[in-house]
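Moving on to chain A:
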Amino acid sequence: MSPHLLVVPIVLPLLAAALQLLAGERRQRTVVVLGLASCLGLVATAIALLWHSEAEDAIAAVYRLGDWPARFGIVLVADRLSVLMLLLTSVVALAVLPAALGRWQQRGNYFQPLFQFLLMGLNGAFLTGDLFNLFVFFEVLLAASYGLALHGSGQRRVGAGLHYIAVNLAASMLFLLGVSLIFGVTGTLNMAALAQLVPGVPENTRALLHAGAAILGIAFLVKTAMWPLGFWLPRTYAASVPAVAAMFALMTKVGIYVLLRLGSLLFGGDAGISSYFGSDWLLWGGVATIVAGSIGMLGARDLGKLAGYNVLVSSGTLLGAVALHDPAVTAGALGYLVVSTLGIAALFLVAGLTAPEGDEEEDDALQLEPYEPPGSDGRTDELYAEEDESRVVIPAPVAMLALSFLLCSLLLAGLPPLSGFLAKFAMLAPMLGSPQRDGTLLLFALVIASGLCTVIAMCRAGIYVFWADQERRFPQARVTEVAAIALLLGLCLLLTGFARAPLEFLHETARQVHDARNYIGDVLPDAAEARP
Partner candidate 1 sequence: MELILAMAIGVLTASGVWLLLRPRTFQVIIGLTLVSYAVNLFIFSTGGLRTGADPVLREIAGNIAQYTDPLPQALVLTAIVIGFATTALFLVVLLTSRGLAGNDHVDGKDGTP
Partner candidate 2 sequence: MNHLELLPPWAAVAVAVLALAGAALSFIGSLGLLRLGNFYQRVHAPTLATTMGTFLMVAASVTCFSVLHGRPVLHEILIGAFLTVTTPITLMLLVRAALYRDREEGSEVVPRSPRRQ
Partner candidate 3 sequence: MSQAFLASTIVAAQVLLLLAMGFSIVRMMRGPRAQDRALALDTFYVNAMILLLTVGIRTGSPMYFEAALIIALLGFASTMAVSKFLMRGEVIE
Partner candidate 4 sequence: MIARILPYPLLSTVLAVMWMVLNQSMAPGTILLGAVLGVVLARAYGVLQPPKARARNPWAALRLFARVVVDITRSNLAVARLILAGRREINSGFVSIPLVLTDRHGLAVLACIITSTPGTVWVSYDARGSVLLIHVLDLVNEDTWIETIQRRYESLLLEIFE
C-alpha cells in the first residue's frame, strides 16, 4: 500500500471541488463526472485501506504530513475505526450523489463542490490524529453542511439554517475553549501524545484538563444532538433537501466517532485518575436522548422530522453504548452505527421521494425573481436537460417506495430480516455481561423500547402515506434515486446474511479502539522519542 493513500480521502474531494469550481456551473457534465469520479475514488481508497487494515495487526497507517515527527506536526491515522468511517462515508456519498443529480441539485448553485467539501471535512475528521486539526476539519464539514442545509433557500430552510448555524457556532467556540484548555495543560495537540500525557498530568492542573474535556465534550454532544442540546436537529434535517439530509445522517456520527476516539484514548482504562471520566454523564445523556427522540418520533408529523428523530434515537443509543467503555458493546455499537446511518440516509431519500412534486410551493413563493436552475437557458451542454428527456423512470414507484420505506423502518426498528436486528443484538447482548453500571439495564431496556416506538411511528406514517392516502401522487422516481436507495438498503440486507466477516472486523476494531497503548505505540513509534 502506498502510504500516500491516507491523504487521498481528503485531497481527492478537495481537488474535485476546486476543478468543479474552475469548470464553472455551466459545464455541468464535467462537474458531474468530477464528482462521481471523486466518490468512486473515495470508495476505492477506503476499500484499499480496509484491505490493508485487515492484513495488519497494528494500526493500518500513520501519515506524517509535511514529514514532521508525529508529536509535533499533524498526523493522519488510519486505524480500523477510521477506515470504517471512511468507508461508510464514501458509500453513502456514492449512493447519495447520483440521487441528488436528478432534481435536488438544481435547487441552488454549487451543490457539487459543496458536496465534495463536505466529504473532505468528514474524511479529515475521521483521519486526523491531531486535536486542533480535528477542529479545522469539523469547521470544514460544518461550513459545507451550512451551505448544503441552505441549499435551495426558502423560508423554512433559512429559518432552520439560521438556528443550525448559530448553535454550531456556539459549539465551535466551546470546541476551541476545550482544545485550548487541554493544550494549555498538556502542551500538545497530538492525540496519541495526549493519551500518553493524561495519566501523568500534575495534580494542580488536572481540574483544568477535566474542565477542558468537559467543555469539549459539550461541543461534541451538541453536534451529536444529545438531548437537550439537539433541538435544532429534527427541524434542520427535515428542512434540508433530501439528498442533503441523507448525507447529514453521517454528521451526528462524527460526534460519536470523536467521543469514542477521545474517550477511549484519553479517558480509557489506562488513564489513571481520569479513567472513564464523564462516562456516567454520557450514559445518562444517551438515555435522555433515546427517550426524547422516541417521544419526538411518536409526535412527529412529517416524514422528514420522523427521520430526524430517528437520527436522535440513533445518537442516544450510540452515546449510551460509547459510555460503557466495553469493547464488546462498542463492536455492536459500531455495527449499529453503520446500519442506522445507511438506514436513515435511505429513509431521507425515501421521504424526499414521497413528497409530491409540487410540494415546494412555499419555496417557490419566496422567490423574487423567476429562478432558473443553473444554465437552464443553454440546454445544450447540460446533463439534466438530456436526462429529463430520456430519463429512465421506474414504472411502479409506489410499490418500490413502499418497499423501501418498509425496509428502512425494519432497519431502524431493529427488526429482521435487515441487519438492524443483528446490530442491535450485537450491541445489546454484551451489555448484560459488561460490568454493571447504574443505568446499563435502563439503557438496554430503552434501546429495545425505542425500537417499538420506531415501529409504532413508522407504521403509522407508512400506513398513512402508502395505504391510506389514495389521492397521493408520487413523483416519478429516477433510476439514480431508486438505485441509491437500493444500494443503501441492499447493503444492509447483505450485512445480515454475511454478517460474520464484518462483525469480526468490528470486534477487532473495538478491541483496537479500546487499546490506547497500542495506538500510542503506533503513532509515536519511538517510545523514547524525547520530548524537547
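Going forward, a contact is a pair of C-beta atoms (placed from the backbone, for glycine too) under 8 Å apart; a residue touches a chain by one contact, two chains touch by 3 or more; residues count from 1.
Selection criteria: all candidates are chains of the complex that A comes from, given by their letters.
Owing to the predicted nature of the structure, the values given are computational and were not obtained by experimental measurement.
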(request) Could you check which of 1, 2, 3 or 4 is in contact with chain A in this complex? (result) 1
(request) Flag every residue of chain A that touches candidate 1 in the complex, lowest number first. (result) 132, 136, 139, 143, 146, 150, 153-155, 158-159, 161-163, 165-166, 169-170, 172-173, 176-177, 179-181, 183-184, 366
